[in-house]
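Presented below is the structure to which this report refers.
Yeah, one chain of the complex is gone here, protein chain that is, but the others are all in their spots.
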Amino acid sequence: MKLPRTTRLRAAAAGSLALAGALVLGACGSDDNTGGAASTGGGAQAAAGDVQCAGSGELLASGSSAQKNAVDQWVADFQSACPDITVNYKATGSGAGIQEFLQGKTGFAGSDSALKPEEVQASKKVCKDGEAINIPMLGGPIAIGYNVDGVDDLVLDADVVGQIFGGSITTWNDPAIADLNPDADLPDTKIQPVHRSDESGTTDNFTQYLAAAAQDTWPHEPGKKWPVQGGQAADGSSGVSSQVTQTDGAISYFELSYATASDIDTVKLDTGASEPVEATSENASKAIAAAKVTGTGKDLAMKLDYTTDSAGAYPLTLLTYEIACDTGNNRDNLDKVKSFLGYTASEAGQSKLSQLGYAPLPAEIAGKVRTTVESLS
Amino acid sequence: MSAPPVADRGDAFAIHQPRLPRWAPAGVAVAAAAAAVAVGLGAGLASRVQWGLIAAVLFVAGLYAVSARAEGARKAKDRLATSLVWGAFLLAVIPLASLVWETVRQGVKVLDGYFLTHSMNGVVAIAPGGGIYHALLGTIEQVALATVIATPIGLLTGVYLVEYGRGRLAKAVTFFVDVMTGIPSIVAGLFVLSVWIMGLGFGYSGLAGSFALAILMMPIVVRSTEEMLKLVPNELREASYALGVPKWKTILQVVLPTSIGGITTGVMLAVARITGETAPLLLLVFGNPAINDNPFEGAQASLPLYIYEQWANGNNASYDRAWAAALVLIVFVMLLNLLARLIARFKAPKTGR
Partner (left out) sequence: MSTDTDIRTPAPPPPEAPREPGRRRSATRLGDRVFAGLSKGSGITLLVIMGAIAAFLAYRAALALSKNEGNFLTTFEWNANAQPPVFGIAVLAFGTVVSSVIAMVIAVPIAVGIALFITHYAPRRLAAPLAYVIDLLAAVPSIVYGLWGALFLVPHLVGPYEWLDDLLGWTVVFSYDGGAPRSLMTAGILLAIMILPIITNVSREVFRQSPQTHQEAALALGATRWEVIRTTVLPFGRSGVISASMLGLGRALGETMAVATVLSPSAILSAKVLEPGGGTFAQNIASAFKEAGEFGRDALIASGLVLFVITLLVNGAARLIIARRKEYSGANA
């Protein structure tokens, strides 16, 4: 019988190694996607003018998924102006983003709610001689998207929204809905409220709004976790919005950009103003303009008024903060963080927002933000 | 459609037994289909699936009844079993065929050279464009690392069990290798997370993912090595010993080379298996839209994770990318499988039996 020799073993091993090596090294991939239809703004070059590109290498960041669509766009534009810097923003959710930032794993975090006092306390470990601060970067209306056959214009008020999501209104032709929409042809489809199954800043803002504006019909405490058990749920804003597109009779809450991306109809809110207010970035900006800065020092935490009835202000709005250290940022990251946040706060950066369904910061606040970003150290 | 060949051969002996003519099953099938259409139309059932189900039930029941009357209970049971076995086959083929068909149909939409050679760097999630190069690269590196870690340990453990293993230790190893085969991949991910990332404070990296993949791979390699070594005829070992070759050299130069084909096949099947693992990578490699060719440092992408991320983006452009990536992943895994089987066929050990 013929005995194969060890050389065969070696040959096989060498062969498989060579194969793997060829696959890894031989093919040439590219990070450059500017040639494709990647940029919806189409103005990547236009932005290049006032971008400062200090630093190089990778900037890791994570947090709010509410701002993902905006950050994607910012990253695309920023990187085409600063090819030496790669920004990797992962939409893990605000809570995880803050955690990872506090552990020193990321350069900055994105969060839909301001830092809690104990988180600020914890940040003293990662920020040498300083602490973490909230830097508001963009606002966004939380749209209440729905999918009802034959209805493309729907007005609701906070109380009715509370009853729908609380489960006490169960069909679309309920009198409470019909009263607000005398002209609509409401079917008797069952209402399928879809909520976030993961913890999220969007849920936090939505339940805060309900707790403030629908005190009579919404008994639950606000929080990141959806308080009512049962019903349809999905992960992430993208998850709930895709459920709405797939399910007849569904209604859910997510950032306007997700509604725009999937062509979902959104609810107009009857706030007590003369006209029902539509979820648009303009109307959200009006609500943000009325907000007060409650942070002290460099911290720019803000408080929104959910019960506002001023004309055209869409009260169901969230504000997303970028979180970084006021002083004591990681040396390797500092320049990159300042360049990137400097770009996002700049007029060019902010101007990208409204076409994506977000609300740019009002000029006064944007000015403060730019000063703050400039002063990071 | 199912004239059983064995029963046909019995024709010569069928003198004493009444038998249904060969066209009987087909006849019952037609009748059942007609009845189902009638019921469906009559009751106004909208779903064609329901029509099909009614027809199937009518066919099975009808054939059993006819056969029981004409041929007796035993024959009827035989026919019933035949129908059910065919039914099981058809029932299973539908979803599995649909899975493959759907992946191919949806996957080819955006699958092109650009898709294979570009990353997702700077691509807005809701817009079309981008590709999977970074993810493919990440997966290949992670899997290669896992293979480098798992193969020696798995191979040597297999050698130990077959050539040296005696007593308690060997029994314990055998048992725990069996058990290890059943570890859910997410548990392996949690383990590496708790030790490497939370315990030792390392960051997310391709290497962390490789550790989890290696844990999943080891028992498979052990098992296939074991099986292959057992197939090596003892005469070979004895002949080698008779020539005064020490045991370790016998193993290295006689036993392993003889079974190398089978072992390679086992390793490649294990590689194919871990290539598609998503859950542990979700916890360990972070994901990355840009190319990172260093698996030892920094967040990396991976192909299965990429599919999950694109699915989670929840819009049509992302779904297209997810399908295309799924197609690439399936093709990749299938190629590994086919290659493994080819090696198995051409390098099968000569058992001498």
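Structure notes:
Each chain gets a letter, A and B, in the order it is written, and its residues are counted from 1.
The rule we apply is simple: a contact is a pair of C-beta atoms (placed from the backbone, for glycine too) under 8 Å apart; a residue touches a chain by one contact, two chains touch by 3 or more.
Here the structure is a predicted model, which means the values were calculated and not measured.
Set against the missing chain, the residues B:V162, B:I260 or B:L339 yield one that touches it, B:V162.
One chain is missing from the display, and on chain A it is touched by residues 92-93, 95-96, 99, 103, 190, 192, 197-200, 223-225, 229-235, 243, 246-247, 249-250.
Taking the whole complex into account, chain B touches the unshown chain at residues 2, 4-7, 46-47, 49-50, 74-75, 77-78, 80-82, 84-89, 91-92, 95-96, 98-100, 102-103, 152-157, 159-165, 169-170, 172-173, 175-188, 190-191, 193-195, 198-199, 215, 218-220, 222-224, 227, 230-231, 234, 237-238, 241-242, 244, 246-252, 262, 265-266, 269-270, 272-273, 275-279, 282-283, 304, 307-308, 311, 319, 322-323, 326, 329-330, 333-334, 337, 344.
The rule is simple: only the chains that are shown with their structure count from here on.
Here the CA centre of chain A is 38 Å from the CA centre of chain B. Taken in their complex, chain A has these residues touching chain B: 1, 3-6, 8-9, 12, 16, 20, 23-24, 27-34, 36-40, 58, 60, 68-69, 72-73, 75-76, 79-80, 86, 88, 90, 105, 235-236, 238-239, 241-242, 257-258, 261-262.
Contact residues of chain B toward chain A in the complex are 114, 116-131, 133-134, 137, 140-141, 144, 203-204, 236, 252-254, 256-258, 260, 264, 286-293, 298-299, 312-316, 318, 350, 352.
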